[in-house]
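Here you go, one structure.
One protein chain omitted, others in place.
Here the chain labels run A, B and C in written order, and each chain numbers its own residues starting at 1.
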Amino acid sequence: MGLGIDVRNRIAKRAAEEIKNGMVVNLGIGIPSLVPNHLPDHVNVMFHAENGITGMGPSPKKGEEDENLCNAGGFPVTVVAGASYCDSAISFGMIRRGRVDMTILGSLEVSENGDLANWIVPGKKVPGMGGAMELAQKAKKVIVLMNHVDKHGKPKIVKECSLPLTSARCVDLIITEMGVFVVTNDGLHLKEIFPPYSFQEIKTNTGCSFQW
Amino acid sequence: MGLGIDVRNRIAKRAAEEIKNGMVVNLGIGIPSLVPNHLPDHVNVMFHAENGITGMGPSPKKGEEDENLCNAGGFPVTVVAGASYCDSAISFGMIRRGRVDMTILGSLEVSENGDLANWIVPGKKVPGMGGAMELAQKAKKVIVLMNHVDKHGKPKIVKECSLPLTSARCVDLIITEMGVFVVTNDGLHLKEIFPPYSFQEIKTNTGCSFQW
Amino acid sequence: MENSYNKIITIERAMENFQDGMTIIFGGFGGIGSPPTIIDGILDKEVKELTLIGNDTGFPHIGIGKIVSEGRAAKIIASHIGSNPVAGQLMTEGKLEVEFSPQGILAERIRAGGVGLGAILSDIGMDNEMVADGKQRVIVEGKEYLVETALKGDVSIIYAKKADPYGNLIYDKSARNTNPLVAMAGNITIAEVEEIVPLGSLEPHEITTPGVFVDYIVPSKGVNWTWAWE
Partner (left out) sequence: MENSYNKIITIERAMENFQDGMTIIFGGFGGIGSPPTIIDGILDKEVKELTLIGNDTGFPHIGIGKIVSEGRAAKIIASHIGSNPVAGQLMTEGKLEVEFSPQGILAERIRAGGVGLGAILSDIGMDNEMVADGKQRVIVEGKEYLVETALKGDVSIIYAKKADPYGNLIYDKSARNTNPLVAMAGNITIAEVEEIVPLGSLEPHEITTPGVFVDYIVPSKGVNWTWAWE
């Protein structure tokens, strides 16, 4: 059960509020790619792509794609004023040195203590970790955007992840169509509830306890 | 007892004959800095400076010096067509990866098995190794240009170095005002004798045995 | 064009450097920045049992993926193979050995090989068996790290926008990606380039890969695949 574009945009819009002036932000594929559409105009932010771009702009118009200017997912992008290119080693140097302020990514599961499992899809072959581990482990803030439940209606926010971890205790914030959770040292805190959902609906669809 | 400029030039000229087309060559201070003056015109060579220049040219005319274009000794240079700048890490990467074909340097002592002692001057404070160890250890060919004897008339080519080593078993060729020695696995070989010196004079002024 | 350093060669001459069982390090990220003409040369020469080292396996018909899809690789060291289902299938069938390395650590391992270091110490994926299994651990200033060994290859194949006859290279936008690292890691480095310009026409400070690292320059026939987004 995927989410409609309106709901996806609502999640992306809420994530965009986390971005402060001057930040360097890495965006994963899926809902995170919608985040730039919701940034206020006065926010100066540099979007980072791990294949070596700092300062990604919006997608090009059809017919204006440049085959040598693509994001880490291989899709054409543009660059903004102040952008730079670098090699993959420096690009990940930015991440490991703590210079990437935030990564916004999707996930299969997140545990109550912030464990992230987003790289091995059940039943699929192991595709490799790509750059996910470094981003999860070293970005200063990790925000997960995802459906609250999987296609079978099962909670994706769980007590312990059943899938192999990308990185342990790395998630700071979870935003779903139902609400916003903060991961703290003493567990999950539900911070916001999105209409039309109720506290009870969130509780029913969340696989672990949380504070409110 | 230093050497006159004619003798220094003769040593440099002989060293220049070792440089083949297409080589990357790092030059130390002293006699090695005279080597480029003796290159045949048809030889394409790139001179490497460990502070990040590949493709150094001759010294600039007085008044045309650029304070941001200097060799590793801090003296102004120029660049040739095809030159490039890089950072210090890449510059030494070239050396350690075996991409610097030859280093031509001075020395205080060289032993019969090619040990190089060129970094701690007797009686002076320890100045640090700079880039000498990497050059001696990793350049594909190490050529030493030096006086045959020190200022007290003592041999500088010796059975075992008395001074601290820069690097063991690294020297391939020694050129002095008296002749040319090749270092091989079975010891030193005298290959050339420069007039007006005799075999006997070389034997007397060399601190170890050698083949001829 | 002047060929004063004898580095500019035909694709046919370049192919003399390839044989069965060798290790090839390739530049590129999802096929972008991978050298199409050299890849086709390798396919045409029908070399096999290759060990490939690079960011990923491209797509089935894009970049290094073409070689993988044809079953020419015995082993690949990469950060992911997700965009090439054929690679996954060959792995499952036991026909392709795959070693996964986190993307940035893989880049640093290739760089370490390129600059003559033995290994790097990394704290990425220490608790992940796919990353950490069988690797030495070293404690530095009280913190534990994995020993991530340097990677080198018999031949590096890379793709650049411009070269001069010395092999100084400038890359195009995000097609730079792993290319400057791969350029240093090969015992022999072959650069496929879109354009060869006269010696002295590149600004020395603009050059990304110094020609010192480049043995051969091959003119590109251009990308001959259709991109995934097209």
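In the analysis below, a residue touches a chain if its C-beta (ideal position, glycine included) is under 8 Å from a C-beta of that chain, and two chains touch if they have at least 3 such contacts.
A quick note: this is a predicted structure, and the numbers were derived from the prediction, not measured.
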Listed by label, the shown chains touching the absent chain are A, B, C
Per the whole complex, from B:4, B:128, B:153 or B:196 the residue touching the absent chain is B:128
Among the options A:3, A:39 or A:83, the absent chain makes contact with A:83
Per the whole complex, from C:25, C:39, C:53 or C:112 the residue touching the absent chain is C:112
Interface residues of subunit A toward the undisplayed chain are 22, 24, 44, 46, 48, 54-55, 79, 81-86, 89-90, 92-100, 138
Note that subunit B touches the chain not displayed via residues 49-53, 65-76, 79, 85-89, 91-93, 95-96, 125-131, 133-134, 137-138, 164-165, 167-168
On subunit C, the omitted chain is touched by residues 108, 112, 115, 117-123, 136, 138, 140-141, 143, 145, 147, 149-150, 170-173, 176, 204-206, 208
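In this text, only the chains that are shown with their structure count from here on.
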Sorted by label, the chains bordering both subunit A and subunit C are none
Centroid check, CA-based, most central chain -> C
Per the C-alpha centroid definition, the whole-Å distance linking subunit A and subunit C comes out as 29
In whole angstrom, the CA-centroid distance of subunit A from subunit B equals 56
Rounded to the nearest Å, the gap between Cα centres of subunit B and subunit C is 35
Residues of subunit B that touch two or more other chains sit at none
